[in-house]
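With one protein chain withheld, the remaining protein chains of the complex are depicted in position.
Chain naming follows the written order as A and B, and within any one chain the residues start at number 1.
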Amino acid sequence: MKTNDINNNITPSILSIENLSIGYGEDKLAVKDVTTRFKKNAITAIMGPSGCGKTTLLRAINRMHELYPNIVCKGKIKLFDDDIYEMSTIDLRKEVGMVFQRPNPFPTMSIYENVIAGYKLNGIKLKRSERDEIVETSLKNVTLWDEVKNSLHKKGNFLSGGQQQRLCIARTLAFKPKVILLDEPTSALDPIATSKIEDLLVDLKKDYTIIMVTHNMSQAARISDNAMFMYLGELIEYNSTKVMFTNPGDPRTEAYLTGKFG
Amino acid sequence: MNSDKILKYSLFSASLLIVLISAAMVFSLIKGSMLSFHEFGWKFLISSQWDPTQGREQYGAMSFIVGTLLTSVLALIIAVPMAFSTSLFVAEYFKNTPLASVVGTLVDLLAGIPSIIYGLWGFYILRPFIVTLGLSPQGFGIFTSALILAIMIVPYATSLSNSTIMMVPNDLKEAAYSLGATRLEVIWNVILPNARSGIAASYILALGRALGETLAVTMLIGNENVIPTSLFGTGNTMASVIANQFGEARGLQLSALIEIGLLLFVITTIINACGKFIIKKMA
Partner (left out) sequence: MINQLSILLKKEKASSNVIYFSMNERKIKNSFFRIGIILFSLVTISMVFMIVGTLLYKGYHQINWAFFTQVAPDTFTAMMAKSSGQSIPGGIVNGITGSVYLVLIASLIAIPLGVLIGVFLYENGKKRYAGIIRDIVDILQGVPSIVIGLIVYIWVVVPITKGYSVFAGSVALAIMMLPLIIRSTEESLKMVPETLKEAAIALGTPYYKVILKVLIPSSITGLTTGILLAVSRVLGETAPLMLTTLGNPAINWNVSKPVSAVPLLIWQFYNDPNMVDLIWSSTLFLMAFVLVLNLLSKWIAARQKR
């Protein structure tokens, strides 16, 4: 790690990763021995060229890799001070939510049902008034409420890509997680929808910790507080965004930021 | 955590269940044939004697094996031109037009018609027609059965052929056309060589279907326990003899019928396996 690295200066830290290595099959390590921490109520961007391991790293945080038996994770990840491997995945995913690259609302459910899908799928019974309140709050938080309040019980296929993605964020927010993981959330959206979501994220960070993988450097520069640069599975540099972009410590970081490789 | 394990185990048990069911099926067939096998041994396969009279019962499957092979192979031969033409119609000449969907659906409907209806139609409509043509005194026999069987298996022969023909890459065909080839030449020199295995596999699977067909054949084959002597001669197939004689069969005769069932099972499984094997090799 570089000298101006902030790893030891993250306070308050909410999520910490120790010596995380992730491999696909024999000897192909996608993430190599990463140790780092994430700051609470801040937006941290994870950047790097394709194949650097950023998405792999992100997906380890809510243990998505367990779906795919050929992926092996070694190392520790702690949420507050709890080892996430010692929690049930169900509890973990209530605290750590995920938004995907392509909007994926459930096509067989209405907008209303999509927002509280987390509760429904987990069999958590809520009173009608509680449900209504959660739906309204979550949709208001993503500034979708006015646009859909009269079509809550319709299925969401008339929504635009940007609206669908906001719906998915609302779905994640409904669970009131502590951390929200976003995997290139605006790469499938047009610039206007993108900017709406970026504003949303900035607004959300006061209540949530946001970790976002992005390949869009200007996006990272615009909205993130801290930025991580990964290359070939290693964490090369990690600093506050301002410092990273104006005074990168590692030549590789600089090369990436100046567009020498994508 | 727990629920995931329960899920894994239930799914696995379900899969075990189907293994058990199939094993039990084979086992029952073998067990039921034991009586007959002990009595007749391997001669059962080549003897064409079938005599249920008490005291001197003699059973042999040869007549039915011949009957089955004759009707099925003949049915395939008759079906091939129809199936082949329909395939080319739907997958090449009128590919992607509404006409092709209509024709395709109609052919698929043929597969949905229950076999007893085929048998009845064959009995009441086709048979008198054959009689008036003077081909056979009563209209029963190998030929009539094969004709009905052919109609029944056409949809099986076309469905896989259609997909294989449609999958032949356009650029190969265009290359041939750009050299000035006629449509027939493109079909013969480009499409067929590339779709060969798929088409062959579909015909093999159609044959497998014909081998096991019971009702329609039972109603048209004439129910004689002998090796058919001519194209229009009567006889029995393995499936039809079981259907015809099951009602009153007891003891040794029943065991003989079960042994024939086992034989039929083995033959259809082998033919179907050949077809599936060709398909796997294609992929």
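In this text, a residue touches a chain if its C-beta (ideal position, glycine included) is under 8 Å from a C-beta of that chain, and two chains touch if they have at least 3 such contacts.
Please read all numbers here as calculations on a predicted model, not as lab measurements.
Within the entire complex, contacts from the absent chain reach the displayed chains A, B. Considering the full assembly, A:Ala117 is the residue among A:Ala117, A:Ile197 or A:Leu257 that touches the omitted chain. Only one of A:Met64, A:Ala170 or A:Ile211 touches the absent chain when the whole complex is considered: A:Met64. For chain B, the residues touching the chain absent from view are 3-4, 6-7, 10-12, 14-15, 17-19, 21-22, 24-25, 28-29, 31-32, 81-86, 88-90, 93, 103, 105-110, 112-118, 120-121, 123-125, 151, 154, 175-176, 179-185, 187, 189-190, 193, 208-209, 211-215, 219, 239, 242-243, 246, 257-258, 261, 264-265, 268-269, 272-273, 276. Although one chain is not drawn, its touching partners on chain A can still be listed: residues 62, 64, 67, 89-94, 97-98, 100, 102, 104, 106-108, 117-118, 120-123, 168, 171-172, 175.
We take it that only the chains that are shown with their structure count from here on.
Centre-to-centre separation between chain A and chain B, using Cα means, comes to 57 Å.
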